[in-house]
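Only one protein chain is missing from this complex, and each of the others stays in its spot.
Up next is subunit A:
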Amino acid sequence: MALLTQQAEEDEHYILVAKMDNARTMSNILKAIHFKETATVFASERGLKVTVEDAKCVQANAFLQAEVFQEFIIKEEQATFKINLTVLLDCLNIFGSSSNPGVTAALKMCYGGYGSPLKLMLEEEGVLTDCSIKTLEPDDTLDFNFSSANVINKIIMKSECLKEAFNELDMTSEVLQIVMSPDRPYFRLSTFGNAGSTHSDFSKDSDMMEAFNCAQTQTNRYKVSLIKPSVKALASSVRVSIRTDNRGFLSLQFMIKLDDGQVCFVEYYCVPDEDLAEEYDD
């Protein structure tokens, strides 16, 4: 009893306390956006949003809504901090990343506010680990101003076949060209590498397509180096939504199913390649 009250008192110091039965859930989602060392964490009563950016051109957001946690208490309206994502993932997997069925590491995460470290407590089969990770001054994150009102083309498909296409992307090609069109070839991914060009065409009638809403033909190129990290998110997802807006900005939203049946979302925004060559050869 005394211990419980003591713990409750301790928790009062924190502005954020989140508990999760299985730390793997969190690490799986965070892995999907782990293409840069540091991430910015936004905590609000709706949950956590973790943002990773690269080259001011691509942004990945992972959403861990409050319902994913068994307990999620936040005393302030919003808490923002930057953290070393590699270290955070290492701590979450401190009991090993291999999935022993039936054995899960429980997680309690606490944050005391601006300037204080993020504390993680992990427990697996009576073994307790305390981690304290220094937090950093948060940076401003990019605002892609991607509003659904400006979306021109939108495709929702099962991730399975896109995984294959993304895995086989010709890395000697500098750009990935995405064609979305109400007519043939409907949805085409192309690369232009040393050995020649490669196109993957997806028919709109394919049973892999869940929604196909393309209003006009759009051809946009994106840097392969910027797109490639999304493979991680794609790999763990079941569905993907591909959208482009009137500026050619690309939004990829990945739906990731958790072990307990809940779903989480990871999204990628990417800017198009400026110098869209006039003569893109087919």
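Here is the rule we go by: a residue touches a chain if its C-beta (ideal position, glycine included) is under 8 Å from a C-beta of that chain, and two chains touch if they have at least 3 such contacts; residues count from 1.
Methods note: contacts and distances are computed from a predicted model.
> Using the UniProt record as the reference, specify the protein name of the hidden chain from among "Protein PBDC1 homolog", "Nicastrin", "Ribosomal protein S5 domain 2-like protein" or "Cell cycle checkpoint control protein".
The missing chain's protein name, per its UniProt entry, is "Cell cycle checkpoint control protein".
> Could you tell which one of A:Asp183, A:Asp205 or A:Asp260 touches the chain left off the display?
A:Asp205
> Going by the contact rule already stated, which one of A:Ala55, A:Leu136 or A:Ala195 would touch the omitted chain in the full complex?
The one listed residue touching the chain not shown is A:Ala195.
> Under the stated touch rule, tell me which residues of subunit A contact the chain that is not displayed.
161, 164-165, 167-168, 170, 193-203, 205-208, 281
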